[in-house]
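A single protein chain has been omitted; all remaining protein chains appear in their positions.
Think of it as A, B and C in the order they're written, each chain with its own count starting at 1.
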Amino acid sequence: MDNESDERIRRQRALQRGFEQAPMRQTTGMVLHYDDRGSAVFEMPFKPELTHALGDTHGGFISALIDNAGWFTAAAHYDFLVNTLEYNVKLLERAKKETLIGKGKIIRVGKNFATTDMEVKSESGRLIAVGTGTFSVTTVPFDF
Amino acid sequence: MDNESDERIRRQRALQRGFEQAPMRQTTGMVLHYDDRGSAVFEMPFKPELTHALGDTHGGFISALIDNAGWFTAAAHYDFLVNTLEYNVKLLERAKKETLIGKGKIIRVGKNFATTDMEVKSESGRLIAVGTGTFSVTTVPFDF
Amino acid sequence: MDNESDERIRRQRALQRGFEQAPMRQTTGMVLHYDDRGSAVFEMPFKPELTHALGDTHGGFISALIDNAGWFTAAAHYDFLVNTLEYNVKLLERAKKETLIGKGKIIRVGKNFATTDMEVKSESGRLIAVGTGTFSVTTVPFDF
Partner (left out) sequence: MDNESDERIRRQRALQRGFEQAPMRQTTGMVLHYDDRGSAVFEMPFKPELTHALGDTHGGFISALIDNAGWFTAAAHYDFLVNTLEYNVKLLERAKKETLIGKGKIIRVGKNFATTDMEVKSESGRLIAVGTGTFSVTTVPFDF
């Protein structure tokens, strides 16, 4: 394993520890790990507290998965904090009452900007949502 | 007031009642009303449970405001349920620890699709996020 | 080859013939083929007439590639015409004076909507732009 990868894995672990302390983690029940391709993967078990009036998981939490999947994938590539500039979400299927898994993937890691795509699948393998995002690299050192 | 407006206000009240029963309402603390121009307006007081590791309201809940502001604005215009096809979110400023107000506005009400724009402001008046969304009109009658 | 594929290839050929008659084809110099995975692939040689004041291919034509790549990929999957509802474009690198290749890929083929992602690369392999799009299926028969 080269130094670049070492460094990225160190950052992934720091980001996981950071996320474990995020209050929204308890509220949403999301659990973060990184896969061996460097994608941030968030699992969110079905929780009745996160549903809309018709009983499915509310789209806002699907967006929160999209948002997190992109940001945590991008953030592990830089020595500085990144900011989410924008993202889009396409809602493809009803979430129903399933565990949802959000995953990010790098499209481009530039000097000043990162671009990712994201997907949310149900545990039964249905593709629930996709998105893409743009992140700017700040001058604030990453020092979790 | 013409019949068309009467009907829209009847639907707005039904949508408000529906939202009050949504479990995600309790979790997020969002409160819905409609303004006199037909915009769905969601107020979300600051809640520590909705913050990320750095202490601000997590972007996912800003998206949930964008999502709701668009859907509830669009939904009041149709006799049938609408589905959110897609939306985009641009995060402009840090949410900090303020009450956030999400608001939708109709761009176009078509036969098969509605288009809205949405904004999220802080109670101090800062523009936190903007977005636009596309909603499809289903054949499921609106019968709240 | 099954009947479904036969039918798709018949439609691909009809779409190619249709595109050859599109006046914008001459103006932009785009050439369309389908690859063996069903992606519409558009090649657009560098043309000085399509540049902005700084000498690169104008972003609008990169969007035209994104637009075409998505629409022609989606359209081949349906017996009815599809409409482009929306798409997004992220511009990642300068186009410079290279031939550009736009390519679509299906994310989802639903009954009423298709979702695609698109990319534009330069002939030297640089990733110039990416996008995703949503297309609605109309009731107008595809009868090219």
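Operating definition for what follows: a contact is a pair of C-beta atoms (placed from the backbone, for glycine too) under 8 Å apart; a residue touches a chain by one contact, two chains touch by 3 or more.
Computed from a predicted model, the values in this text were never measured in an experiment.
Would you list the chains present here that the left-out chain is in contact with?
A, B, C
Touching the hidden chain in the complete assembly: which of B:Leu54, B:Leu127 or B:Val140 does that?
B:Leu127
Among B:Thr73, B:Asn88, B:Ser122 or B:Ser136, single out the residue that touches the unshown chain.
B:Asn88
Write the list of chain A residues that the hidden chain touches.
Here the touching residues of chain A are 85-86, 88, 112-113, 134, 136.
In the full complex, which bits of chain C touch the chain not displayed? Write them out.
Against the missing chain, chain C presents residues 18-19, 21-24, 26-28, 48-53, 58-61, 63-68, 71, 83-91.
Which chain B residues would touch the chain omitted from the figure, given the whole complex?
Residues of chain B in contact with the hidden chain: 88, 90, 92, 107-108, 110, 115, 117, 127, 130, 132, 134.
Throughout what follows, only the chains that are shown with their structure count from here on.
Taking each chain's centre as the mean of its CA atoms, how far is chain B from chain C in angstrom?
33
Counting only residues that touch at least 2 other chains, which ones in chain A make the list?
If we look for residues of chain A contacting two or more partner chains, we find 88, 90.
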